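Omission of a single protein chain aside, the complex is shown with its protein chains in their original locations.
Presenting subunit A:
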Amino acid sequence: MTARIGVVTFPGSLDDRDTQRAIKLAGAEPVALWHKDKDLKQVDAVVLPGGFSYGDYLRAGAISRFSPVMETVIEQAKSGMPVLGICNGFQILTEAHLLPGAMLGNNHLHFICRDQKLRVENADTAWTSDYEAGQEIHIPLKNMDGRYVADERTLDMLEAEGRVAFRYVVGGAAADGYGNPNGSLRDIAGITNEAGNVVGLMPHPEHAVEPLIGTGRTDGLPFFTSILKKLVNA
């Protein structure tokens, strides 16, 4: 039996199908979850996919955080279930206080869509073990509210504890995917919780899992093979 990984669809989710596909390509079983479900159908892990859940009408992720499915996700995440939040999913995780800080509108006020270079800073989380620390990867980024902020104390704590999981690679021309795309403090692209089971990031690994599409690379696939390995070996 292989690992069952749930993907939550909220009204306004866009990347739920791509995420299910990435999970399948990695060799795990994707399980569709609905925002009104309190029951997680006995999945071993959950991905909160990208999109504009509930239209982002109040703040990105703020309304979804109170959806019935999140009650269970929050409870299970606190007791160790692996949860990955991509883009809107990352915003939901900060609104739910499963990850510290908050996400705000991009500093240039524009929607941005490009291939982005990232550095994997922490390869010890449930979702990053198939990477190596320091490795640079190239995956798509598309967002309106991607500016990560937290107070200085929180930022220092994240750095000291190795909880900055991904950073934007700065240097070179912005058009090459180098540079900070949204004004995120300390070039933070993704973070993890203290236990390493909850990870959030703005760029989209699920769009870089097949050589034919997206960046033409499969740099996003290790997210899904990492979690599969962890769950199968657990």
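The criterion applied here is as follows: a contact is a pair of C-beta atoms (placed from the backbone, for glycine too) under 8 Å apart; a residue touches a chain by one contact, two chains touch by 3 or more; residues count from 1.
The definition used in the following text is that contacts and distances are computed from a predicted model.
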item: The complex's invisible chain, by UniProt name, from "Sugar ABC transporter permease", "Phosphoribosylformylglycinamidine synthase subunit PurS", "Acyl carrier protein" or "Rieske (2Fe-2S) protein"; value: "Phosphoribosylformylglycinamidine synthase subunit PurS"
item: Hidden-chain contact residue, picked from the options A:Arg59, A:Lys78, A:Arg114 or A:Arg217; value: A:Arg59
item: From A:Asp18, A:Asp44 or A:Glu95, residue that would touch the chain that is not displayed; value: A:Glu95
item: Hidden partner interface residues of subunit A, rising order; value: 58-59, 62, 66, 94-95, 100-102, 104-109, 147, 149-151, 183
